[in-house]
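One protein chain omitted, others in place.
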Amino acid sequence: MGGILSLPVLGVAVIYGITGIPNFAIGVIGVFGGFVTWYFLSYSMGLAIAIGVGVCFIIGWIVQRVLLTPISEMGGDATLFFIITIAVGFVFEGMLRAIFPRPNISLELPRIGTISFAGYSVEGFKIIALLFAIGTLIIIRLMEEHTEVGKSWQATSQNLKLAKLIGIKTTQVFSIASGIGCALACIGAIFWGSLYNLQLSSGWDLGFLGFIVAVVGGIGNIWGGLISALIMGMVMSFSGYLLGGEWQSVILYCIVILVLIIAPKGILGSERSL
Amino acid sequence: MSEQVLKVTDLTTCYGSISAIKSISFYALDREIVGIVGPNGAGKTTLLESIAGSVQPLEGIIEFLGHRIEHWSVLKRRQLGLMLIPQEANIFPMMSVKKNLEVSVILSDRDKREELISYAYELFPILYERRKQIASTLSGGQQRMLAVGIGIASNARVMLIDEPSIGLAPKLVTKFFETLKKIRDDTKKTIVLSEQNIKVLNIADRLFGLEAGEIRFDERKENLSRDAVKDLYLGSIS
Partner (left out) sequence: MKDHYEKISTVGILLLPLLFVLRGGYLQEVTGYVYLFLIQGYVAWFLFFKSGQPFFGYSVTMAIGAYGTIVLNVMFGWPVLGAMFISAAFAPVVGVILYLATIRAKGFYVSMTSFLLAILFPRLINALQDITGGRSGLYFSGITEFVGYKTLYIIVIVWTVVVAIIFLWLMGTKTGKILTLISENDRLTQAVGINTFRYKLLAYTIAGFISGLGGALYVNYTGFISSIDIEVFTTLYIFFIPLIGGSSLFFGPILGALFVILIPELLVPVERYFRIFFGLIFILVIVLLPEGLAPNVQKLFRRIRKNKE
């Protein structure tokens, strides 16, 4: 659970960390990509995944470039972005309904089996998802240290105005960040869809869970997001185990609301707050 | 007489319904150091940010190297060679000093980048000593130096610096200004700086007095009495 959750969480953290815009639509966009992948799955698995993820990257790019960046330039606040990105989510959920009129799908990817560890057995996919998230994170970190592109991302996230003044193409950086965020959400959705199933409305859960888990970890704090994804994943499985499935998300949301109230900067803290 | 690299005509900028600068005309010659002086709230920051494109003027013309740039984006102005070092938030706080400089050379030629960074280190040796330190942990004065270092690394034709001496220890100010003058002499660039510190008289070729968003004087240093500059400040005190 936590392993798969870590992907959309990372997506939220990347977008928020760089653009400062809370994007609640990325779950829906990711699930849209999941459906696209499912559609092409019969041709070739690799191709299908590439198309799904690519579509999400492009959608993320366009939404950012056409809608969110201009609004942030005009000085939109968090509440406005909250409303706008939810509306964006509506549009993509609507497109999902229009294009794929099926209530739910499951992606038949080759199973990796379960991995036993100290008496627990964990679905292989979950481990892979987690490794994937950690790998992406490490790549981002390495890029920030060693490449010009990475440095400009970091500069943009730390001081947008100065980044513009020294000549970084911040609009482009924003678009890339949004594309990457949505692509990560899509990969998360693909894993989710092969372990459980994807419903038309799954995107909301994926997006909101991703967002709130990122908040708990201290939004914009990427490592914090990963750790909190794991913890929240455990809390969810545990509460589901003890109290039955319906209570799972109730408890999760209660925890998040409490965290927001008690420690608005997240458990692990972050320079940015909402 | 050398050419005007930067020329502003009848520039007005408003925040909501309040105009912060009113119909300002202003110019800078090639290789000149121009000091914009005036008390707090005079509109110095607004003027510089309007020129750099961070705020949008209501009306007026901005010409830079013969181009009309008032509708250009910050990036496009920067690409043509105009750079502003803001008054506040002028470093990347969570990066090392070295990385701050490395990221700022982004628009310079690849083979010149090393040179620019070493030049910044040469001017401010303390930056070299602290190159691995995270920028936000530097002292206030060191952060100012880093900000100017970022300006040097960016290698712009005209450098606008907003109140570089603010928060600097008095005994450091003279030396700091001398360094700015050295930058101009070494790199043959134009520097426009806004100041409240009267020591700016020592380095500026020309002074431009601003008060309540309007021009008070625009004179070469030789023609200007110290009292005229002082009046501007006294005006704000009384």
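Order of writing sets the chain letters: A and B. Residues in each chain are counted from 1.
Here is the rule we use: contacts are C-beta pairs under 8 Å (C-beta built on N, C-alpha and C of every residue); 3 or more make two chains touch, one makes a residue touch a chain.
Every value quoted in this text rests on a predicted model; they were computed, and no experiment measured them.
Here is the thing to keep in mind: the chain we left out touches A in the whole complex. Screening A:Ala50, A:Ala78, A:Leu131 or A:Met234 against the full complex identifies A:Ala78 as the residue touching the chain left out. From the options A:Glu93, A:Glu123 or A:Glu144, the residue with contact to the chain not on display is A:Glu93.
When the full complex is taken into account, the listed residue touching the unshown chain is A:Cys254, out of A:Leu47, A:Leu142 or A:Cys254. For subunit A, the residues in touch with the chain missing from this view are 67, 71, 77-80, 82-84, 86-95, 97-98, 101, 204, 208, 212, 215, 243-244, 246-247, 249-250, 253-254, 256-257, 260-261, 264, 273-274.
To be clear about the criterion, only the chains that are shown with their structure count from here on.
Between the CA-based centres of subunit A and subunit B the separation comes to 41 Å, rounded to the whole angstrom. Partner subunit A is touched in their complex by these residues of subunit B: 52, 54, 74-75, 78-79, 83-86, 89-95, 99, 102-104, 106-107, 150, 154. Here subunit A touches subunit B in the complex through residues 148, 151-152, 154-155, 158-159, 161-170, 271, going by the rule given at the top.
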